[in-house]
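Dumping the structure here so I can ask a few things about it.
A protein chain is absent from this complex, but the other protein chains hold their places.
Right after this comes subunit A.
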Amino acid sequence: MTTVRTCPACSDRAAAGDVFCEGCGRPLPEREGGAPAERPDNVPTAPQQSMSGATRGPVGGGGAGGGPRPGLVPADGGPTAPQVSLNGATRATRAPAPGAGTAPPAAPAADAPPAGGGRPRGGGPEADPGRHGADSFTTQPIRRDSLRPLTAAPPAPAGAPAPAAPPAPAPDWPPPAVGSSPVQSTNPEMCAWCPGRVGDGYCEKCGFLQPTGRDHVEVRTDAAAGVSDRGLRHRRNEDAMAIRVVAADDPRAPGTVCAVVCDGVSSSPRSDEASRVTAETGATVLAEQIRRGADPREATAAAMTRAAEAVAGIAESLDSAPACTFVSAVVDPAAGTVTVGWVGDSRAYWLSGGPRSSASALLTRDDSWSEAMVQMGALSREEAMRSANAHALIAWMGADSGEIDAHITTVTPTGPGTVLLCSDGLWNYYPEAQSLTDAVPGAGARPHEAARTYISLALRAGGKDNITAVLIPVPTEQGGPRAEQD
């Protein structure tokens, strides 16, 4: 179709498709049959299946009624009964104290108020009362003017091959790996937070910078998992953890899980090193003893003794003694027992995995000033926790700790459930066993994810301290006659 168009203003010829007159420049009237208006895409939308309400069943809140919950059955003695006295090498010039596995029961110091009342750590006769402020005894954040640079040591994930040249000059380091079953740390090529791969130090999925050194450490085994994080306020991670799992085909203790969490006392020097040495020594000795057929309680006592010796051994002098807390668990799938040992304020919890399991409970009692005040009846728990001394320790592991009382307790919980070992970086935000349980439902089913969730909850709550959580599901991978299948 050929049409002749002319400009209405100047009668000049206009070519088809021109929008203005080439002669006078005036716009030309629109040609007929111009570009059709764009039709909206009006394909009818297929009816969508309603997604809401389809999957969600009633939230199980009422509980299944049922009989009375099984309780935790301490094998013997109360959970806080002092079991073993450890001599923490109180004189620096002396060799570490002899093994305490056969040591006599100590004076019931844990139940007694600490000597000197408000001067918790270093309350021994050799300490100078005027030299330290009360704050310097806490495991709360302490601003240190001269933080030592992080040692070049790798995070020392439990059981990982010992570094070629460990920079820590501890006398007994690395602890002899006497057939301890190594635990794989998480793959450094995988993201610490999501399933992405790591390239260039960043996750290729979520983009987060991957932790180096000990800032964020994850340990994962079939039977247990642990995560330790620097938190948001501290410049380094002074917490440490170690997990050992006895092989499933071990003739004496197949599948027994041994785990240790230590929290470096931030007012002490090199407390990151202290916690690492202590946790590694503790877990290694625990597994070694268990494999030899030792009773979990004997094994725990031996491990705590050796760990205390090890940390005392790295002290340069009594005035400069690295120190840390200690909490360990031995979960024996054959006997269904959980044996906990501790010094200081790192805790062990039983987290109930269901209405027919033993109820959630705190398995330890802090060696802290506030706990002592509460036990004496001097202060309510709330009053004690508000005090500036709330976190002051009255017992720890280190060359300057004097003779310490190690607490060992054994319980026989009805599963399913989870044993949680943690530092105060977590329990500060979730002190009650039930609140911890509720915070991460179903922790036992996915212990690794649960450990990460606990860390991220603590970070979100403020992350004021280093945070460490080790989770051991019960029944363990090996099951156990006492664990009910639910």
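Methods note: contacts are C-beta pairs under 8 Å (C-beta built on N, C-alpha and C of every residue); 3 or more make two chains touch, one makes a residue touch a chain; residues count from 1.
Convention: contacts and distances are computed from a predicted model.
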{"item": "Protein name (UniProt record) of the chain left out of view, among \"Chemotaxis protein CheA\", \"VWA domain-containing protein\", \"Arginine ABC transporter permease protein ArtM\" or \"Binding-protein-dependent transport system inner membrane protein\"", "value": "\"VWA domain-containing protein\""}
{"item": "Chain not shown: contacting residue from A:P8, A:G207 or A:P441", "value": "A:G207"}
{"item": "Candidates A:A9, A:C194, A:A248 or A:A378 - the one touching the absent chain", "value": "A:C194"}
{"item": "Touching residues (missing chain, whole complex) on subunit A", "value": "15, 17-20, 22, 34-35, 194, 196, 200, 202-209, 230-232, 456, 459-460, 463"}
